[in-house]
Structures are given as C-alpha cells and as structure tokens.
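Only one protein chain is missing; all other protein chains are in place.
Labels run A, B and C following the written order; every chain starts at residue 1.
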Amino acid sequence: MGEQKCIGILTSGGDCAGLNAVIRAVVHRATGTYNWKVMGIRQATKGLMSRPPQAIPLDIEKVDSWLTIGGTMLGTTNEGNPFAFPMSDGTLRDCSEDIIEGYHQLGLDALIGIGGDGSLAILRKIAQQGNLNLVAIPKTIDNDVGITERSIGFDTAVNIATEALDRLHFTAASHSRVMIVEVMGRDAGHIAISAGISGGADIILIPEIPYKISQICAQIQERQDRGKNYCLIIVAEAVRTEAGELVMHTNRLGQSRLGGIGQYLADTISDCSGAETRVTVLGHTQRGGTPSPLERLIASAFGVAAVDLVAEEKYDCMVSWQKREVVSVPLEDAIAKYRPVELNGTLVKTARGLGICLGD
Amino acid sequence: MGEQKCIGILTSGGDCAGLNAVIRAVVHRATGTYNWKVMGIRQATKGLMSRPPQAIPLDIEKVDSWLTIGGTMLGTTNEGNPFAFPMSDGTLRDCSEDIIEGYHQLGLDALIGIGGDGSLAILRKIAQQGNLNLVAIPKTIDNDVGITERSIGFDTAVNIATEALDRLHFTAASHSRVMIVEVMGRDAGHIAISAGISGGADIILIPEIPYKISQICAQIQERQDRGKNYCLIIVAEAVRTEAGELVMHTNRLGQSRLGGIGQYLADTISDCSGAETRVTVLGHTQRGGTPSPLERLIASAFGVAAVDLVAEEKYDCMVSWQKREVVSVPLEDAIAKYRPVELNGTLVKTARGLGICLGD
Amino acid sequence: MGEQKCIGILTSGGDCAGLNAVIRAVVHRATGTYNWKVMGIRQATKGLMSRPPQAIPLDIEKVDSWLTIGGTMLGTTNEGNPFAFPMSDGTLRDCSEDIIEGYHQLGLDALIGIGGDGSLAILRKIAQQGNLNLVAIPKTIDNDVGITERSIGFDTAVNIATEALDRLHFTAASHSRVMIVEVMGRDAGHIAISAGISGGADIILIPEIPYKISQICAQIQERQDRGKNYCLIIVAEAVRTEAGELVMHTNRLGQSRLGGIGQYLADTISDCSGAETRVTVLGHTQRGGTPSPLERLIASAFGVAAVDLVAEEKYDCMVSWQKREVVSVPLEDAIAKYRPVELNGTLVKTARGLGICLGD
Partner (left out) sequence: MGEQKCIGILTSGGDCAGLNAVIRAVVHRATGTYNWKVMGIRQATKGLMSRPPQAIPLDIEKVDSWLTIGGTMLGTTNEGNPFAFPMSDGTLRDCSEDIIEGYHQLGLDALIGIGGDGSLAILRKIAQQGNLNLVAIPKTIDNDVGITERSIGFDTAVNIATEALDRLHFTAASHSRVMIVEVMGRDAGHIAISAGISGGADIILIPEIPYKISQICAQIQERQDRGKNYCLIIVAEAVRTEAGELVMHTNRLGQSRLGGIGQYLADTISDCSGAETRVTVLGHTQRGGTPSPLERLIASAFGVAAVDLVAEEKYDCMVSWQKREVVSVPLEDAIAKYRPVELNGTLVKTARGLGICLGD
C-alpha cells in the first residue's frame, strides 16, 4: 500500500449535520486500511494559520462515536477570507502563505477539505499557490454545489424543515391562520422547495422565482373559497421583498445579516388579506442535530473515497455522488458550476403539478 | 346504564397536541360503552352562538384515526370573550345567552369542555348562568392549570423545544456562538425550564425570575474561561426586557402581540459581550404535530373519565391527573389555582443543581 | 390539454411508506392540471377481477391529507399471481381476462400501476395481452428494481432499521452483548448494508456475500481484544445458514415463510463464541409509518410525472429517478434489470473501508 502518509482534514464554512461522519470515515479508512496518520485541523484554515498549527491526531478510538453527532468536532469559522483576513488591529491581511506553511509544519502529505463552493474555491486557490495535495468533499445545506447529486448537510436540513411543516399543518387548520416558515438558503431555494413539497406547503417562495404579494393573497383567497381557511407558506431566507430588496437584520452594533423575510411576509400578507399570520424561524436548528441515515451513508462513502483518492495520489479533485456511486470530478469544474433550483426541473414541475403556488 | 344521553364536546383557547385524542376517547366511551350520542361543536363556543348551532355528530368510525393527529378537528377560535364578543360592526356583545340557547337547540344533556384556565372560567360562568351540565378537561401547553399534574399539550410542547436545543447544541459549539431559542409561555415558564433542563441549556430565562443582562454576560464569560466558547439560552416569550417591559411585535395594521424577546436578547447580549448571537423562534410548531405517547395516554384517560363523570351526573368538576390516576376535582378550585413555576420547587432546584444560570 | 381521460391507479405487492403520497400526487396532477377523473382500484389487480370492479373515485379533497400516511389507502394483496390465482375451491385460475375486462368496465383510458419488479412484470403481461395503456411506478423497500436510483419505500425502511441500530448501540455496550437485528430483504441486501453503514454496525450479512460463522466469531474476538466487548450485527432476512439453507418459520397449519435467520445466528454465535446474544426482529415496522421527507418528494415527483406520461400517451414505460430528475424508461428494460448489492460498488467499498466485517 505504498509509504505511510500523514493527511490533514478540515471542515470549513458553515457547519452542518454529517461532518463528523465524514471525519470518522476518513480516519477509519486512512488508519485502518492504509495505516496512515490523520491530523484533525481546528477551526478550518485558521488552525493552519496559527503557530503552532492547531491540530489533533485522530484515531479510530477517538472518532468511533462521531457517526451520529451533529456539527463538527473540529470546529469551523466564519471569520473571513484568508486572502484578506481581519486582524485584531482591524486591518486585513493575506494569510495564504501562513496556511501553506502550517500544512508543511504539520508534515502533511495531503489535505482533505470539506466545504461549500465558496470555501472549496478558496482552498483550491491556496493549494495551487502552495502546490498542496488537496481532495475536496462537498458540503452545503443549500445543496447548490454543482456536479454532485448530494452534498453533506442537505438531507438533514430538509428533514428538519419538513418536520416543522408537518407540525404546523394541523395547528394552522385549527386556528384558520397563515403560517410562515423561514428556512435557510443563502442563494438557492433547494431546502424551501424540497421541504415545501415534502411537507405539503401551499405556497413556496424561493429566490429563483420572483413573486407578487397579490398572487399570494389570491391563493389564500382561492383556498378560502374552497373552504380551506388556512395556509402554509415556506420561504427561503434569501428571498427579497416584492420590490427586490434584501431583508436584513441589523443589531445595535451595526452588524447586519440576512433574515426577517418571514416577518416581512407576515406583515405584508396580513395588510393585504386581513389574514392572521404567524412566523416560525428555524434558524440554526437546520444545521444541527443527528444526521439522517442517508446523510451518514453519503458522508461515510465520501470519506472513504476521498482517502482512496489520496492513495491514488489523484489530487485537485472532488468526490461526487452520481447515480448511487461515488466518483471523482475535477475540483475546478465542481466549483465553476453553481446549481440553482432549475426552473424547468423536476422540483418545480412537481410543485406546480401538486397545485402549489410559487408566487408567480 | 340509565337513559340515552346526548353530549356535546368542544375545544377552546389555543390548540395543542392531544386534543383529538381526547375527543376520540370521549366518543369511544360515550357511544361504545353507554350508547349515547356525541355532538362535536365547531370553533369552541362560537359553534354554539351560531344559528343553527355548528356541530357534527361523531361516531367511532369517524374519530378512530384521530389518536395521533395534531391540532383539533373541531377547530377553535381566539376571537374573544363571549361575554363581550366583537361583532362585525365593531361593537361588543354579550353572547352568553346565545351559547346557552345553542346548547338546548342541540338537545345536549351535558357538555365536555376542553380548555385552559381562562377558557374554563368562561365556560363555567356560562354553565352556571344557564344551569348547564359541564365537565371540564384541562389543556394548556403552558401547564399552568392548578390541581392537576398534567394538562393536555404540555408534554409534546416540551419535547419539541427540547429537540430544538438538542439540534442547536453541536452547531453552537462548532461556531462558538450564543444560540437563543424563544419558546411559548404566555405567563408561566414551565416549557422553558423543563425543556431547558432536558435539552442541556446553559441559561434559562422564565417570567417568574427577573434577570440581569450583566449576569447572563458573566455566565457567558465564565464559560469561555473554561474553554466553552458557546452558550445555549432558552427563553419564554413572556419574559420582559431587563427594565420590565413586554416585548411586543406590531404589524402595519397596528395589531400587536407578544414576541421578540429572543431578538431583544440577541441584540442586547451581542452589545454587552461582543458574542455572535443567533435566534430560533419555534412559534406554533410547539402546538402542532403528533402528540407524544404520554400525551395520548393522558388524553385518552381524561376523555374516558370525563364521560364517566357525566354518567354519574357529577358536574361542575374537572378531570385531574394525580399520582398516575385520573380523579375529579371541583372546577371552581381548579380555575382558582393558577400555577407558576415554583421558586423552591424541584424544577428550579434541579436547574440550579446542574449549574444552569437562571439569570439572577 | 386534449380530451378528458379517466385513469385508474393501483398499488400491488407488499405495501410500504410513500404509496399514499404517490396516489395524492397523481390525483392532484390528473384532476387539478388536466381535469381528468381518477379511479382508485382496491386491493391491486383483485379489485379489477371483482364484479363490479372494486374502485373508488378520488379527488383532491379526499387525498389531501394522504401525504404523510403510511401503507396504502387502496389496499393491496399478496394472494397470488393473477395468471394462476387461488380460487376458494382450491383450484388455480387464469384471471387475466377478468382484469382486462375490469379495466374496460371502469372506462379507463390508462392505468398507473405501482409495484416492485415482480408485480410490474405481471402488470405488463396483462397490459400487453389486453392492449391496455400502462405507466409504471417503481416501489420496493428492497430497492432492487433496476434502472432507477430510488424506488418508493426504501428510504423510510432504511431509516427505521438505522434507528434500531442507533438504539441498540449503547445498550449493547452497557451489557457486553452481541445484538442481532434482522431486517427485511427478500432477495437483496440493500436495507441491511445501507442501514448497517448508517447505523454503525460492526458486522453486516447480506445474501449477496456468503459468510462463515468462524469469521464472525473472529471479528467478535478481535473486537474484544481491542477492549470492545460488544458487537452489533445486522442481517437481511434472506441470508441463509452457513450451509446455504433458507431459514423458514412454519406454523402449525404447515404454512411457512422466511424468517428466523436472526435467531439462528444468535444461537450459532453463542455456541461458537460463548457470547451472550439478543435478537430484534423489526418485521413489518419497516413497511409502515410516516414516509421520510425524501420518500414523499420522490413519491410526489413520480406521481406527477406518471400522469404527464399518460398525457403524452407514452405507455409501457416506467418513471425512474436519475440524477435528481424523473425520466421515463421502457418498462421492459426496467423489469429485466434486477439489481443486487454490487460487490464492487460504493456500498460494499464503504462498508469495508469503515472496517465493517461482511462475514467473508
């Protein structure tokens, strides 16, 4: 099986369910099959910037119970782009060389990086700059990484959003109310449309399809005319106002972030239709919790396959789920291909076929 | 088994999990054992105000699958107090005599009313005024009805809030964040403290215990000093600002309602401690969904026992869960005895014993 | 949209989660989009054999709540092959012409048949004989229908088996025991290997891979040597004894059926290794319950797409899930291609990569 390697693994970008299952699989395969060493790098690339680099040796004993644990035991960070990293003095600094240096200080032969399209693009740039051996694993609750049918975190997030709709269904009916669920989805509406179909939503709003409040109110009215005086709406957080503005929440320190479209819709629909509206904001519950069985399966398959790519010394590629099998694809292609909800795809066709209003 | 009776059943106040299981048990007992008739009254007392009264005959065939269904198949209403009921012309009217008349028009021999302390007090007043035969069943996700250890809806609501904490636990740790979950609890903090203990919260805020932001930030800091740079906070919606003001949400029509303490805390804590904060608002998911097995058991026991009280012609009383058995208690006593979270009770002692900060 | 059609829908073979979600989608699309009529045929082909044919008209109102309901509201039957159907007098009769006649008596323009490879092969034979317009939807908890990445029922069954392993994990460790879970899988081991990976099994036995008891006991011993004195085994019901015999259960009437391999293994392993063993037989819990969100999504997509195929008058084909989209494939090809667990596929590779013993 060739010489003994030492590989690093890190989780970058937002956390989600299934990351620990990937790490566990990597450790099993690398140490159990190949007898390599595995270093778990802390806080994504930040662990490689630190001096000494922040990383812990991982063995089967340590990771054996990680299969079902949510989040990432290695931590991650949202602190910023390493090419323009915010320093404590307020300046931005290019830390890419520190990361490359950290990789060498740890004595790594290869790095397995788990991330979404943004994180993977950054990792690739660093790897190219430093001539590092990188294998990527796609992760995003938004499911918008191209060239893979599944990314880590999506299935569990959809399950949690669907469960919320299941719960709201009967309470909405009991009280003749319009219930609005705001779900994650920074750019794409995959969670909203998938959970909306699975959870029996009446209206689904996604960033890919502009909507009209008047259309939504017409749907609510049309339901009332059929004796259904309640309505379930699911909306992706990145959906804008009818006028196309992003809804941001700003705290007193002036920090702002996405969020609040649910409340905006509640107020606007209430104004327009007179209906009683209520909002549920699932927030980070969608990232946490026990990964679904499918999530764990794909995570395990990705972890094993990524180590095998290192064994073959096949780098600058990403594992991808295609037709029930894991294959490898060029990382360049993967990050080039962003995947929105397709307007003529099965999801949109199915939603329309079920009589669900998409706001247009 | 005496003459054949006709009994009515209604669900009033906010809906919750387990109501349909009660109705199912009432129908099984009344029709299966006693061979009576059961009328399901629509939209709480509003169904009795309507002319003709809005009610449907219920039999075992119809209710058999209702055991696991959330909400209430009879509907309920929050439209207002029947003694000062808002009419379409904007005036308020005392509709109590209409309700009494509706009871007689349906030919009812007795009425089984499911409600919280507020609804049951109103039902009792009407029953006394009209000399109606009333048996009450306690229901409230807040669990604040006195003289019964359990009310319908509470166990399921606690389960849902606990599950949200379970999910947030690892995502909070992965990202070094303060996660805030806002749960229901109009007056009492039972859901927040129960779910907080069960879900491993670090800080629990309930209306019964005033808090200081400085104390919360000290707890966050103390955790950081121990290497735990994240924190889980659960807060009841009725908790006020540190200055003692209710946090209300007002929509553009000027209608306002409770809600927003979670976001208030997120902003205030972020200001004070610099921590990154995120909010989850569970909203009506806590009322919906499949009732827990314990909920179904108590609901079934309450339903059977309530019918037996009618058979004994023992009225103006409420079924109550005490020491694993259903007993009956005078309705007057039950509604007189509001139950907050006791400051020296087992819940508070347990929370403090686990090192959970209660904000004081 | 062409003339108004009347289509029939039936569910055949063993029931599973997601069937009602398919029916709901078919009704929504056919009646809502195309304004056709839909007849729900009772008890699979038996409903078409009966005189008059047993079927009920389905509309949106009726099926709206079916999304989350397990089993099939239309019923199904295991009574036998319609080409040699067991009559009440003990003889076998070819009932295919009765079925064709039933199709015409109902005035059907097309039939949507949901079934596994066996049922679909029979339906196709009847359709060809009678020149009936058939569109097929694949369903099998075994996931062994070829040319589709997903069949209805599989995802939910895997979830249930995984959950059982999750539960057994810690109780096995607490008591130093060998825990054996027997899951469904009449021919193929897809449920066992998928749930085994997702649920962290130590040993997975599937019919595709012959095993040795000595190998299993060696694995148990090897774990003990590493301080792990417990072991989780998952086995598909169709796995044979080491000598290659099917394990059958025969009741006192002499009727026999598959089942009991779990107990056989428990006894044999206990003999061989001295370990304390316990068996869990999940049985039909794997077929029931609420379909998973993914199941509901695929079911909904299949239902809508099948109706669209009827609209295009594209018959003798099956809807198929490929690369996140629904496509249509020739039914002939679909039933010709049985799909076992592939010995060099991702599932087997992943299991071995995780250090899971497959008995060989």
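We take it that a residue touches a chain if its C-beta (ideal position, glycine included) is under 8 Å from a C-beta of that chain, and two chains touch if they have at least 3 such contacts.
All values reported here derive from a predicted model rather than from experimental measurement.
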item: Contacts of the hidden chain among displayed chains; value: B, C
item: Chain not shown: contacting residue from C:Gly118, C:Gly146, C:Pro210 or C:Gly289; value: C:Gly289
item: Hidden partner chain, touching residue among C:Glu61, C:Asp94, C:Glu222 or C:Asp271; value: C:Asp271
item: Contact set of chain C toward the excluded chain (per top definition); value: 14-16, 19, 69-72, 75-78, 160, 163-164, 166-177, 179, 249, 251-253, 255, 263, 266-268, 270-271, 277-289
item: Contacts of chain B with the absent chain, listed as residue ranges; value: 25, 28-29, 32-33, 60, 67-68, 149, 155, 158-159, 162-163, 166, 194-195, 197-200, 292-294, 296-297, 300-301, 303-305, 307-308, 322-326, 345-347, 349-350, 353-355
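Throughout what follows, only the chains that are shown with their structure count from here on.
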item: Same-residue or different-residue interface between chain A and chain B, half as cut-off; value: same
item: Chain with minimal offset from the mean of all protein Cα atoms; value: A
item: Distance from the mean Cα position of chain C to that of chain A, given in whole angstrom; value: 31
item: Euclidean distance of C-alpha centroids - chain B vs chain C, Å; value: 41
item: Chain A and chain B, separation of their C-alpha mean positions in angstrom; value: 35
